[in-house]
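Read through the structure below, which is laid out as structure tokens, and then see the notes.
For this view, one protein chain was removed and the others were kept in their places.
This part shows chain A:
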Amino acid sequence: MLSQYAAELCMLLIEDHFGELFARIFSILQRYERLTLPRLKFYSRLNDKQLRHALAAMIQHHLIYHFTSLEDGNTYYEANPQAAYYLVRSGKILQLVEERLGEYAARVMEAILYLGHASVKELEGRPELRSRKPMAPNGIKHEEEEPQENGMDMEDGPATTNGDHDGEDKPAPFHATLKALASHGYILRVRDAHFQSPADNFLEAQRAVAARSDIKALKGKKQEEAIREKAQELVQERTNGDLTQGLMFNGLPRGVKRKFSNGLANGQRQNRQNGVNGDHAEDEEEEEENEWSEDEDGFDNIPMESGLVVRVNYEKLDVALRNARFVDLAQQDAPSATAEVYACLLRRVEYITPRCRDSEEIPREKEEGEQFSTPISVQTLLEDIDPSLDLTGALGPMDPSQSMNRRGKRPLENGVDDHDDADDDEDEASSGAMRAYLVNQHLGLLSQPPFDLASSVTLSVGPSKWRVGFRGLARKLRHLELERMIESRFGDVALRVVRVLQAKGKLDEKRLQEISLLPFKDLRQTLASMQRGGFVDLQEVPKDAQRQPSKTIFLWYHDADRVCSSILEDTYKAMSRTLQRIKHERELERDFLEKTERSDVKGHEEEYLTEGELERLQRWKNKEALFLAAVARLDDMVAVFRDY
């Protein structure tokens, strides 16, 4: 059951995307929960035709779950608020896909988003995906993203595009792109169970499991446990639409161009299963020699199974978006080269992380265990890191005085490698061992406070590996969002007080003053205004039964869980208010906007509109963009508080 504001927001989003009819049905389903068709018809006062059409389309978009009970034969409809909410994130998803896999991949993704779910055949037939547009000559071919600041990839650009120079009027690499999307896990196979709500799936699985003879033989508590366990497994099996299996190559998804191959890479080939397509087992050998996507007649042209129905995998995309937030954190205070190394680590981690967390809800603070990613070795990272990235220049030397003596003569390399035993040959600096050492250095910097973004694990054999502690970082993101709000509302003094309370738990005023070193007057004012805002709370501990104020201890505390959930609600509310306002603004400009949207005017604005009108249109577009940007930024917060 959703809160008031979340429900309101979902309704508004659907209205914005699909119009009033859908929104009406959706809000009725939210208000009354599960309904059969006759009840739904009664409440919505729509005619049969409207209702059936709308329901079919909404099911296509996964906005509604439906479930046909075997007991009474009725079909129940239920709102799917997650899918409705994710509508707001589609822009971000497309941007991410474009960054990773190129403009054409983003268009494929857009088509899938637009259709809700679609079969491969259907997608292939869509006119907008037939050709790659001239504006995107290298479609799926996408080099690993370089940070914009890095000037060193200049010579890299032309080299990678020239493979495609002659291919501008070629048909679009539709299947290759789809495979790239699938192997990244950004899309998944639609299963029947996806159309039913998670609760229905679980109950159904429970029933199925309970009917099994081996389960029936068990008794009492043991039976209950076995049913629960097996039902979960069954649900997982039924909802698993993973397409990445079998499309990964050396732990790398398709569509990622490797910078240089390393002999070691073949040693760590992952255990691959032949998954959904079954047709690429023979292509893998071939592929090992070639870098994918430059190979004209290799793997790419083998089409994907045309009956396969795909949809967007939001869970996986959340992982990618969350990783982008982690990289932002690294960029704030660390050198850009370090951030780039970190981005490579996170990319590797992304490939093997199916979802942000395993539990449904975010656990309470301090009750939450750490959940680490699979460790990644430095050797693997070295394959991904751009060889032209200057790793040496971004870190200071171990011993400042020494390098000062030799200033002007590469002080940095000197400082770094006199720690290592590789100082005999300077030429080594760019070679493997040296680079591995440097990557370790960069990640080491991030493993320390104030970053705490990665940690190393040393196994009994082999070099140390690096991993990321997701839960701690997700918590850090949450706290950062809270701190930003507190600072902007109550100032930096309040920030200090909250951090003290966060670290120490419950404190009385005197102790709080001693630690925060703030004058009583400021402290009291800050605490009072924060209490009004709901960021801190006061607990009374009476010393006697009379509860006299003079004999009572008052303790201040900051309950991050509570604050987070109330901020989340506020965020939903702010999002819906912004959407409502934009609706209102649109209403004000309706006559004018209707004119610009007339079929004869649309696309020919320059011809039909006066200069004043063009300006007005531009102003409106800016305004709309501003509002939508505000909503998107609020969505970033929702992601932090709810999804990561």
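Note that contacts are C-beta pairs under 8 Å (C-beta built on N, C-alpha and C of every residue); 3 or more make two chains touch, one makes a residue touch a chain; residues count from 1.
In this text, contacts and distances are computed from a predicted model.
K.L.:
Per UniProt, what's the omitted chain called: "E2 ubiquitin-conjugating enzyme", "DNA-directed RNA polymerase III subunit RPC6", "Trafficking protein particle complex subunit 2-like protein" or "Vacuolar-sorting protein SNF8"?
P.N.:
Of the names offered in "E2 ubiquitin-conjugating enzyme", "DNA-directed RNA polymerase III subunit RPC6", "Trafficking protein particle complex subunit 2-like protein" or "Vacuolar-sorting protein SNF8", the one UniProt assigns to the missing chain is "DNA-directed RNA polymerase III subunit RPC6".
K.L.:
Would you mind spotting which of A:Ala56, A:Leu218 or A:Leu626 touches the chain that isn't drawn?
P.N.:
Missing-chain contact among the listed residues: A:Leu626.
K.L.:
May I ask which residue of A:Gln30, A:Thr244, A:Gln441 or A:Thr526 touches the chain that does not appear here?
P.N.:
A:Gln441
K.L.:
Touching the absent chain in the whole complex: find that residue among A:Pro450, A:Pro549 or A:Gly603.
P.N.:
Considering all chains, including the one not shown, the answer is A:Pro450.
K.L.:
If I consider the whole complex, including the chain that's not displayed, which of A:Gln60, A:Gln332 or A:Gln531 touches that chain?
P.N.:
A:Gln332
K.L.:
If the hidden chain were put back, which residues of chain A would touch it?
P.N.:
Residues of chain A in touch with the missing chain: 149-151, 328, 331-337, 339, 390, 393-400, 403-404, 407-408, 411-412, 416, 419, 441, 444-445, 447-450, 480-481, 484-485, 487-489, 491-492, 495-496, 499-500, 503, 510, 513-520, 522, 567, 570-571, 573-574, 577-578, 580-581, 584, 619, 622-623, 626, 630, 632-637.
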